[in-house]
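Apart from one protein chain that is not included, each protein chain of the complex appears where it belongs.
As written, the chains take the letters A, B, C, D and E, and residue 1 is the first residue of each chain.
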Amino acid sequence: MALTRFIELTGPDIAALSPDTVAVLPVGSVEQHGPHLPVATDHLIAEAVAEGAARAAAEHCDVTLLPGLVYTKSDEHAWSPGTLWLSASTLLAVLDDIGRSLAAGPVRRLAFVNAHGGNSALLGVALRELRTRHGLRTFLLHASLPADQGGASPSPELGMGVHGGLNETAAMLHLRPDLVDMARAERSVPEHLAEYQHIGFGRPVAFGWTSDDFAAGDGPGSGVVGDPTGATAERGRVLVEAAVGRAAAALRECAYFRPDAPPPRRPQGEPDRP
Amino acid sequence: MALTRFIELTGPDIAALSPDTVAVLPVGSVEQHGPHLPVATDHLIAEAVAEGAARAAAEHCDVTLLPGLVYTKSDEHAWSPGTLWLSASTLLAVLDDIGRSLAAGPVRRLAFVNAHGGNSALLGVALRELRTRHGLRTFLLHASLPADQGGASPSPELGMGVHGGLNETAAMLHLRPDLVDMARAERSVPEHLAEYQHIGFGRPVAFGWTSDDFAAGDGPGSGVVGDPTGATAERGRVLVEAAVGRAAAALRECAYFRPDAPPPRRPQGEPDRP
Amino acid sequence: MALTRFIELTGPDIAALSPDTVAVLPVGSVEQHGPHLPVATDHLIAEAVAEGAARAAAEHCDVTLLPGLVYTKSDEHAWSPGTLWLSASTLLAVLDDIGRSLAAGPVRRLAFVNAHGGNSALLGVALRELRTRHGLRTFLLHASLPADQGGASPSPELGMGVHGGLNETAAMLHLRPDLVDMARAERSVPEHLAEYQHIGFGRPVAFGWTSDDFAAGDGPGSGVVGDPTGATAERGRVLVEAAVGRAAAALRECAYFRPDAPPPRRPQGEPDRP
Amino acid sequence: MALTRFIELTGPDIAALSPDTVAVLPVGSVEQHGPHLPVATDHLIAEAVAEGAARAAAEHCDVTLLPGLVYTKSDEHAWSPGTLWLSASTLLAVLDDIGRSLAAGPVRRLAFVNAHGGNSALLGVALRELRTRHGLRTFLLHASLPADQGGASPSPELGMGVHGGLNETAAMLHLRPDLVDMARAERSVPEHLAEYQHIGFGRPVAFGWTSDDFAAGDGPGSGVVGDPTGATAERGRVLVEAAVGRAAAALRECAYFRPDAPPPRRPQGEPDRP
Amino acid sequence: MALTRFIELTGPDIAALSPDTVAVLPVGSVEQHGPHLPVATDHLIAEAVAEGAARAAAEHCDVTLLPGLVYTKSDEHAWSPGTLWLSASTLLAVLDDIGRSLAAGPVRRLAFVNAHGGNSALLGVALRELRTRHGLRTFLLHASLPADQGGASPSPELGMGVHGGLNETAAMLHLRPDLVDMARAERSVPEHLAEYQHIGFGRPVAFGWTSDDFAAGDGPGSGVVGDPTGATAERGRVLVEAAVGRAAAALRECAYFRPDAPPPRRPQGEPDRP
Partner (left out) sequence: MALTRFIELTGPDIAALSPDTVAVLPVGSVEQHGPHLPVATDHLIAEAVAEGAARAAAEHCDVTLLPGLVYTKSDEHAWSPGTLWLSASTLLAVLDDIGRSLAAGPVRRLAFVNAHGGNSALLGVALRELRTRHGLRTFLLHASLPADQGGASPSPELGMGVHGGLNETAAMLHLRPDLVDMARAERSVPEHLAEYQHIGFGRPVAFGWTSDDFAAGDGPGSGVVGDPTGATAERGRVLVEAAVGRAAAALRECAYFRPDAPPPRRPQGEPDRP
């Protein structure tokens, strides 16, 4: 039972890893997060959650941490300087290439720890591509579930804290307060969306949006969709620790999950299975 | 307020459509659905729901029904004869081409009505691609939500009725009973999956699976994931009518939805907005 | 000897089909056909001819009818609203994916029944691609041969009835008179082309054209290239029946054609070979 | 009125060409042509016909000869050493790139002079691509029409002299007798194909074939489809001169052809139009 | 004159950067480096040199450090577990996407700091692609020049210290001694290559090689091409400091280089230009 950092190993070390080792790939983004948060927000959250979860899970199973994907799919923020993004086809190719070459070695389990909602659909496609093309067991974990994908969003955000809002801001105040400028944090909740019944963030009908679609006037708006104003480091700490805990438990399961059989009575290295 | 079938119109007719017309694209599949259902199952459900919803919605807004996509992304069933499928990149290209050429005319609203869970992630990607590349307002409706994507699955299926199970079989008994062979319908629920805590259909951690992954023995299994044995036409009728009703209400909203403003007080053609 | 509709079969049904079953793929289009015909014109003709021919041929051989391709390559009509088209590379990818997945099952014979002249060259490319990549025996049948590809075009059209002209209009008056508006049918024959000696529709030298290239003035013209004014349902009936007859006889041959041997003395299920 | 060789000109020379200059692109192949002909057969014929036709046409119009495409699409001969071929997508990309960069200069007319039947369908696709994408007027001339595309094939070949047969061998005896080994020329006509009624070379129903499909036994056969045994240099001279004459007349027309008007009364540089 | 870390900035911060800011992109690799070095070797060197050079250069000009590319093109080591690599087309797409989205903001200067010889050719292609497509001024700096690309390789390596040899090992002993296992460092110099005259590392004739091509016996060899045995941390320190110094001076020049004019007399922020 061990945590390794994949890139700190030698080739022969990697050749000796167990097939049941879970390779963990943090997936972040480089994209505008409003005037108060750095473009690295998703990247930093993905790294922190993946790191914490990998460390905790490694008490029970073999985990190897891959270098995270920093540049991903952020076309909904393409209107803003600072957003550096790959097209859907490029990112699919990157994921396919990583899966292909990982599968050329012994490891057979790959878990994405994703912190950017704009990647979720594409990672859902990749889950199956890497399963069918390269024989990997693939898993998708969310470092922080955005409000439009089932995550919690507190009431002042009306369920629309999907980008740069309360939770992301709180997480950053916990992780990297030096990079947060609360003086520039402003509420930007498209309240009018709440008046629709079917379409909307987290509603049954998803829609194609960009983050400058919601501003009522001429400009693109602040780039925030949510209300960061009440964020605190303490809230961030709680959120991040909860996310780490959930991800750690999930990674542990990734190490023994198989679709054709129940979990082993006593998973490797544990006195009894929870 | 009218329903048109896009392909029954002439070029000049289409040039005269309103930008707020909702173009409806049914999205099905051609894939094995076990020994008791035809490979057209998703296609027929998508068409039926889209047709019914379009007709109902057209009392309140302009709707134009596009020819459905029959061949889509079914790589999870590629192991079975009868599954005809497009790769992710091909299907994205098809959707992009349709969006591009639709946007060369006046219509600016496009709603997918999807009946195949294996398409959901990719359609999620396409929603944004068509929004950013071609300026279309795009929407994703589910003709029947599979159990692993938030749909209801009755208790005998343990929430795993994702393919050829109770609801799909019931819907087909309602729509095309001549194509259902209940004598060959058998329960095939991977009950062992219920013992996992994080990973699984509809669980927080999605995984990359193919429909022959769950059989305990050597063979690929029946191709069913669910329990079709209790399906009835009456249950199917109720399900399909509910799906049509939900989709009709959603399509109606698609006709006036805009991200930067609330719904109009009185949407076009209605005495009062619900 | 039987006709099946591929998508009405189950996976196991399809696994039991004979390798010599001829899979028939109707290929239509969604493109402007002038002010008097619907954009579905080619689609409806392809489906009608394929359906009729498949039924007739199935008295002598196994035929399975695939869902037709509705969206195809119509870039010559891209200038007009209502034309929904795939790029050459997308359509090649679609055909390749269908061929690949069909060949994963038992069927080894695939016949395109094409009703859109703009697809002919690309289908010619696909014939060989699917032969060399997937081992399928592939065939290209024309539901209605346009005048520039060897089809008959009556004298008032000067051999230029390539789009929305006499024959297509007549076929539609027979198949779907409700979708034809003869009051808007106008002659639009680029008579000046007849003065060239080498280049032209059906001439030795093909040229790259779009359907708005031929109008003398500023606008794109009506989109018609031909003279629909004399079309009658009776002419359409004769044309369609002839096309069905030719296609049926050809499909029958597709079932036993092999490049390295003559036809069998008595093809399957027949008293004597014609 | 002049003939130029494009690549012998300087950049400023090319910038000064007339838009009505016809750029001529010979299209050959590198592919097995049986044991008696070189793999360059199509290339040499394409170059000879294009050269002769360009010189003759240039008495009446401006012609510029481009370097020919030697490597093209020969997948039907991929089974044989010596066949060097581009995939369909690669060749389309090459043609698109040439069209794009030619169109960045003044010349607006591009004529393919093709000598390989396996390229015809793909060049048919390219005709329109280069028209719609780059605004070029494009034309497709056949240096020697194979029997399956409307060319003449003498009776001993039963209309099947499509590859390495009488006419190609004769043309090579005229152009490069040093490269022909008549001692190894053998008849290889798949006579059994004549017994089919619909499918076959030059028949209404095209089929996907490779040149090793026709041999009755185990091996691939000689690679010839036709009967070269009676070929003479004199026949070749007549054929090539006729092809040059036809192509010259066609190129002349390419210089003034426009789809929206008749030919000018007196085409440039001519006393009277033929 | 300032150093920023791009991803620590907000969108509005980035919108306010000067066009002459030099964006620095470290380019590493994840690939086997023999039994004594981690697969991160190139990545760590690229980051260290880029970091040091950026900090030093930022005393004289604006520099912004981008997140490095970790997964790059390592197909020459694809035979070894632990090598995670992108295909040439994927990596070109990644670079193009980064260039495109960077160019959507104000920064117009992009410098690659590359530490993996296997990337050099492809980055050479990208230099021009990003210049012509996105209008960026692009530069390629080498963090450590491999022996086959003009770098120094001490005499025991016969000029063949191209991978995991003396210099890379020394650099790692300086940067991350905890990741180096000198007990497993073995000399692996393909001395026989020195007997060729034209072909070889750093010779006039480059050749296509993989790192398992050089072993005399059956196996792939150790994966090292060079002689790490004499490496010391002190040598590493000297090498890295020299590389940093060279790169810093070059980055400074990148900030004012323009192809159509000499350097300014006094580049921004300097008393006098060196």
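Operating definition for what follows: a contact is a pair of C-beta atoms (placed from the backbone, for glycine too) under 8 Å apart; a residue touches a chain by one contact, two chains touch by 3 or more.
Quick caveat: nothing in here was measured; it's all calculated off a predicted structure.
Colleague: Considering the entire complex, write down the shown chains that touch the omitted one.
Modeller: Checking the complete complex, the chain left out touches D, E.
Colleague: From the listed residues E:S101, E:S120 or E:N167, report the one that touches the chain absent from this view.
Modeller: E:S120
Colleague: Residue by residue, what part of subunit E touches the chain that was omitted?
Modeller: 75-76, 78, 88-89, 92, 118, 120-125, 127-132, 136-142, 190, 192-193, 195-199, 204-210, 213-216, 246, 249-250, 253-254, 257, 259-263, 274
Colleague: Considering the whole complex rather than only what is displayed, give the residues of subunit D touching the chain that is not shown.
Modeller: Given the touch definition above, subunit D has residues 6-15, 30, 32-40, 43, 66-67, 70-71, 78, 80-87, 89-90, 93-94, 97-98, 101-102, 104-106, 179, 181, 184, 223 touching the missing chain.
Here, only the chains that are shown with their structure count from here on.
Colleague: Answer with same or different: of all residue numbers used at the interface between subunit B and subunit C, are over half used by both copies?
Modeller: Same: when the shared numbers are divided by all numbers used, the fraction is over half.
Colleague: Once the Cα atoms of subunit B and subunit E are superposed, what angle does the rotation have, between 0 and 180 degrees and to the nearest 5?
Modeller: When the C-alpha atoms are superposed, subunit B turns by 120 degrees onto subunit E.
Colleague: Please tell me the distance, in whole Å, between the geometric centres of subunit A and subunit D computed from their C-alpha atoms.
Modeller: One centre to the other, that is 56 Å.
Colleague: What whole-Å value do you get for the distance between subunit A and subunit C if each is reduced to the mean of its CA atoms?
Modeller: Those two chain centres are 48 Å apart.
Colleague: Which residue numbers or ranges of subunit A touch two or more of the other chains?
Modeller: 78, 89
Colleague: Can you give me every chain pair that touches, using the contact definition above?
Modeller: A-B, A-E, B-C, C-D
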